[in-house]
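One protein chain is absent from this view; the other protein chains keep their places.
After this line comes subunit A, so read on.
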């Protein structure tokens, strides 16, 4: 029987080709995700092992923020710089190098800021002459505030050369500096822009308050890391400072990298799963059609004594072959994909590790996934084949009934009602609304998949009506073809439906988010202008310069930094107290804004309810610089200030060092009667030298936020694109196979005078009808479900529902294009069929 199965697949390879391709694409996504993760992982591991080469590290003993970064020590209390000298006196310590790191902007040869690739950071490092992690490979180390050195990849990205002079924004101000050297790390730096300063300059910029986040300790020959830590611990105040071995810090760093990469790969795997799910529809459809065509063959096998189990197995063997072939090719394609991505990143200035790792785990998981999907998808058709009664072999006509099963429709209807009820409950805030909505949405999608065959005849009847009326008799022929086997049409369209539902939902979510942010900006920002930085950090000195301009009433800096509130690590924003009522119009729920001037803090209403806080309560705040007990002076409701706690600027600055609490935005309020447009020009001139700063009005600010949403949307669309490509393959597959199935009918049509172009038109209309059906169904489901989001997540800031009708219209138009494209090959094939061969086809 296995031989029968293998022969079957060999002689009908064409039929399975698109199934193999579907598996290939899905598996390529899976394998690509895994090997991308491994590649990123090895890139960062290399960075960690070549930059964190100390034998021990000193760092803050307390965690102060939600996320700590072991590599930089951010999110912990800072330690005094003076500790370095004490530590150097400890027996067995060769040298102690404080980490003098902070944000930097360097202007490249083309006059614009050197932008790090792929969201990597730009930072400056104080270069200790005896730092073993960095080597000067050209020129010399910087000496003095007007000299810098650049990391090799950063130098290449900047277009500068050793000896050039350029502008650098270090810490709080602008500096003209000469590039005096090129410094190399032991590994590619993944697109980060790294500037080296001399120790004095870096200390002034990033440790002006006499604190640093970490210090690397190097041991003398023969002193082990553990011994070193023991000796250090004896000499430090262990409630404030912790000593860890180099090994531990490297492990922690790797773990935090793995955690982030885990999120990324989980995110990507979700899309890979969607693609495979969509691919499963193609495989199921293919096997269903193949089984139908070979019904008599199976009956004959049964008649000569094959058991149902043998027939079933023979089809599963074919599914395994399809799965393994597709997966193997998919693994190859995945590696190629990652190689392509690496090339793309490299061209964006983000150097990644040279190896594209492909371990046994990746291969095994990919091949198992692909094969499993294939086998599961083929199981139902295989069962049908196995149950073919032997007497079918004697029948002349292959049974062609394909009625949507009533059980299936009933299950779908029940599930649909349940799903809708759950979604409705979620909008009423029942239970954990997000979870209830998720379950309800999943039920609705599943229900629609189950109901699709029952919906096909009426829905396509309506969709096809215009074509049937205008293109006689082709429209009617096409309609007949797509409605005669509702289950097949439904599963072909379902593949597209899933992708389109997600695209539709994403579009609604994005548009609603944009509308909501716009409302927030319009409602809450009463400033005339805003200043923001492409590096998320506006230099300190800009605030003073802008405030000093004529026509500026206020320039209020919004700072963001990590602070632990009552032991719960989170982040806080800070504002000068006077900003409330001038630059910002925030709803006051309780208390008064005046209290902030006296050192009280404001808390968000939502958080206050959750934590049972009220005006007058005391909170303990812990920042990198120390701790402070404050009273709650106001309860506010603000979506513009996303943090749960809003601090007065002076309190914030005693808790968070300027190196860590960056200025996110500067709100500028003009004096009455000032020409805002002219003021904007003036401020633009002031911030021009900083290269990365932009001056926006509220409108442009909202636009910029909307652009960010659009960028995320583009990534989502790209990821969903693959599932749509697979769905298109599914349409091609179904058309091609059903044309093969209808050979004699096509021969007849041609014999009675249907022209080639007319035949091709029929196939194209079928394809377009299927694509439009899948798209309309998907968009309806996606938009319907996403429309409930603003009701469910109103508290999260998603207050407005906006449905992008234009974009949805584009999707339907896209479906028509997809339909036409998918029909190209099958239509040409059908038109090329020889009439005589077709009418006499057995």
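Here is the rule we go by: contacts are C-beta pairs under 8 Å (C-beta built on N, C-alpha and C of every residue); 3 or more make two chains touch, one makes a residue touch a chain; residues count from 1.
The rule is short, and it goes like this: contacts and distances are computed from a predicted model.
Missing chain, UniProt protein name, picked from "Dihydroxyacetone kinase-like protein", "Cobalt transport protein CbiQ", "NADH-quinone oxidoreductase subunit D" or "Macrolide ABC transporter ATP-binding protein": "Macrolide ABC transporter ATP-binding protein". Of A:94, A:383, A:408 or A:484, it is A:484 that touches the chain left out of the display.
The hidden chain makes contact, of the residues A:751, A:813 or A:828, with A:751.
Residue A:476 is the one among A:420, A:446 or A:476 that touches the chain missing from this view.
On the side of subunit A, the interface with the absent chain consists of residues 400, 472-473, 476-477, 479-481, 483-484, 744-745, 748-756, 758, 835-836, 839, using the contact rule stated above.
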